[in-house]
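Just one protein chain is left out here, and the rest sit where they should.
Coming up: subunit A.
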Amino acid sequence: MSALLEVSGISVTFDGFRAINNLSFEIGPAELRAVIGPNGAGKTTFMDIVTGKTRPDSGKVLFGERSVNLLGMTEAQIARAGVGRKFQRPTVFEDQSVAENLMMALKADRGPFAVLRWRPRPEHHARVAELASEVGLADHLPRKAGELSHGQKQWLEIGMLLAQEPRLLLVDEPAAGMTLAEREHTTRLLVDLAKTRAVVVVEHDMDFVRRLACKVTVLHEGAVLAEGSLDHVTRNPAVIEVYLGRG
């Protein structure tokens, strides 16, 4: 199985601080991966690089069968290529309704003239309703997103990501601020999603990672420290030293 995303040898320096140091990472087309690491390990910077927000000083980020280099593409081009990102804090368009938020995210031509002419057809409304019920917001379609609770906004954002139909999903701390029941729902959803696409979950919460039951990559000081099952990496003395040992 060839990799969907292949990150090789990227480094990035902020004001002399090496946030990412010769990092390499690979994920298959239908795989769930958890990325853990202490604060400042470079987890968020890693996602910033893959989504085009930050440009690395060196290295390559190849994506898809045709191995297109994501470096040099804009955020919007990368998103259109099939990379979706869920931020740590829920970011939805608060002045617009749940339906409008989802409609905007639906996979379709993103060019301004195509969007200008685009009018929703019954199948689009149906798809939006389906997505809303998948994330438990079926009763809230006409409400403005700004009125939703924190957890509902998280769900709306996940719904928007699903609407985009990305091939690679980067999820930053999905469990933050969620109740136990919501966490279980999120776990099921992520595991389910990873059957058809690649999902990278950045998470602090070890319990949550254990529930995902997937391969784990441990980052430390901008490089991969260990990779394998959670049990495998937690037995690694280096990992214990830098991360778990400090509790």
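The criterion applied here is as follows: contacts are C-beta pairs under 8 Å (C-beta built on N, C-alpha and C of every residue); 3 or more make two chains touch, one makes a residue touch a chain; residues count from 1.
In this section, contacts and distances are computed from a predicted model.
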Worksheet entry | Listed names "Urea ABC transporter permease subunit UrtC", "Biotin-dependent carboxyltransferase family protein", "Aspartyl/glutamyl-tRNA(Asn/Gln) amidotransferase subunit B" or "Putative membrane protein", with the criterion being the UniProt name of the chain not displayed | "Urea ABC transporter permease subunit UrtC"
Fill in: Contact with the hidden chain (one of A:Glu6, A:Glu100, A:Glu134 or A:Asp205)
A:Glu100
Worksheet item: Touching the left-out chain: which of A:Met160, A:Met178, A:Leu225 or A:Val239?
Response: A:Met160
Fill in: Contact set of subunit A toward the excluded chain (per top definition)
51, 74-77, 79-80, 84-85, 87, 91, 93-96, 100, 103-105, 110-113, 115-116, 118-120, 144, 146-147, 160, 164
